[in-house]
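All remarks here apply to the structure that follows.
Missing here: one protein chain of the complex. Every other protein chain is in place.
All chains are identified by letter, namely A and B, in their written order; residue positions are counted from 1 within each chain.
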Amino acid sequence: MDLLLSPQLLFSALVLGSTYALVALGLNLVYGTMRLLNIAHGDLIMVGAYAAFWFFTLSGLSPIIGLPLIALICAGLGLILYFAIFRHQLENVHPVERIEANSLLLFFAVSVIVQNVVALSFSGSPRAYRHLDEVYYLLGVSMTGNRIAALVVAVTLLSAVVLFLNRSHYGLSISALIQNKTAAKIVGINVSKIQILSFTIGFAIAGVAGALISMTEQISPFMGFPFTIVAFVVIILGGLGNIKGGIAAGLLLGFVEIYVVVLTSANFRSILIYGLFVGVLLLRPQGLFGKTRAS
Amino acid sequence: MNLLEVENIGKNFGGVRALDEVSLMVDKAETLGLMGANGAGKTTLFSVIAGHLKPSNGIIRLKGKTITGYRPDKVCRLGIARTFQIVRPFIGMSVRENVEVAILFGNSGYDSASSLGDRAMDILDDVGLQGLSETSAGKLTLSARKCLEVARALATGPEILLLDEVMAGLTPREVDDMIEIIQRIKLQRRLTIVIVEHVVKALNQLSERVVVLHHGKIIATGSPPEIAQNIDVREAYFGVSDT
Partner (left out) sequence: MTALNGILKDRVLLIFLTSLVLTVFVPDLFGSYWAIVALNLMMWVSLTQSWTLFSGMTGYISLGHVVFYGIGAYVVASTFKVLPLWVSIPLGGVVAGVLALLVAIPVLRVRGPYFVILTFGLAELVKYIVLNVETSIGKSSRLLFGAPTIETLLYIMIGLAVIATLMTKLVSQSRFGRGLSAIRDDEITAETVGVPVVKYKITAFTLSAVIPGMVGGVIALKSTYFEVLQVFNPVISFTVVTMAIIGGSGDVRGPFMGAAFLLLLSELFWATIPQIYMILVGLFLIVFVVFAPNGIAAILWPARSRDSQ
């Protein structure tokens, strides 16, 4: 009982949960506005992680300082993919079911390509670097600098995105598009412009999440897939397209995972994540916290 | 005995009561018209009868046998065919193939004695689509698509045909053609028809009896002239904007 309530464990869960929330946020933006399930999402996280690794290793640039640059790289990748592949699908393919099925295959192909380009360029072996790994003690909890930094950045970014979606002109357009595409069109929102915007922001957020993860975990070209699955679990739990629900679900999953691993063994982590994934899809595809927005 | 009995059917969507204690009887070889503004529950009633929606309460009987909650394919094989207000052809198939699938799987008891293609062509003849048999169903005009909906429903060999706004969006000429087609197939096959239609002229011309739905409730039943005189209907239906 003491173990379960220990501040140490709570801290770990909070760090993991906020990372998951961030990982899922990017996927949710792309899904919400375009109804496309991006199964290459985890690979963008991997790209962000590699970018952080190389900036740090080659020039000593701290990933925290380099975040805008990393976000820009992933956003650029998103723009290239959008204009090279997905715009054609969205504009020329009917019906919607066809676009959804095609896009899954296309994202799958993108995932394989990105993984192997990175593996070819930097070898397939795992890498890690040491940055901000000094230990601090606060309220009896020992925490490393990089995990504090990851938590602070994740929480800041999550709040910023929620504010952006609720307050700014573009953010409100994105929210409107997530709610109802037809209505958004009627009130004069330029749908394809907003789709490009959220596609790009979604990719940038994935890059940032990857950079944060790279500070605390080993990275490899094939690290992405589990994150894709986590992101799916989170956004389905939170209600597809429901941004705040997704953030809550991300935190929840972080807690569940930490406690399950502590109570059983690390071997069960994959079974837990995939079991939840299959379970939520079978039982409640409309999500735990929100109504479905998919029509 | 009544061919189709709908008894106290209710259907809730969330908090909305789309159908509220709807009861009606349909006699053999009768044509029953369903009237009501948009959202009155006409299509919902069709979906409940055809098995696409499960009713929240109530019973549906076909020839005295309860069929409530049966899957759509089973309802179809028992002899109830429906068309969709928003047409749903198999767009990857030709017009003839659309009809062939319905013959193969419907209530008609397909045997290989007569060629499948010939039987499909007979049905296409009846609705005037014989000239378009090899056209891809995705490439048809609206009026041809509406005819295909009717042909495909007919091909399942139904006793009861549920026609959902098969004339919506057609020109007056096309409406006249469709009325003629429906009258002809009804006579030829001794069909029982339930028809939802916003084109009042068509509804009056085809129906022997009309039922008016308003906010999920039946507010009037009678012959077309009786309905036209009914005060409640005038207020509820003609008074409300018909979009």
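Just so we're on the same page, contacts are C-beta pairs under 8 Å (C-beta built on N, C-alpha and C of every residue); 3 or more make two chains touch, one makes a residue touch a chain.
All of these numbers come straight from a predicted model, not from anything done at the bench.
The chain that is not drawn here is touched, among residues B:L62, B:A155, B:I219 or B:V233, by B:A155.
The residue from A:L105, A:L163 or A:L263 that touches the chain not shown here is A:L105.
By the touch definition given at the top, chain B reaches the unshown chain through residues 50, 52, 71-74, 76-77, 81-82, 84, 88-93, 100-102, 104-107, 112, 152-153, 155-156.
As for the chain not pictured, it touches chain A at residues 37, 39, 85, 88-89, 97, 100-106, 108-113, 115-117, 119-120, 229, 232, 267-268, 270-271, 274-275, 277-278, 281-282, 285.
The rule is short, and it goes like this: only the chains that are shown with their structure count from here on.
With centres defined as mean CA coordinates, chain B is found 48 Å away from chain A.
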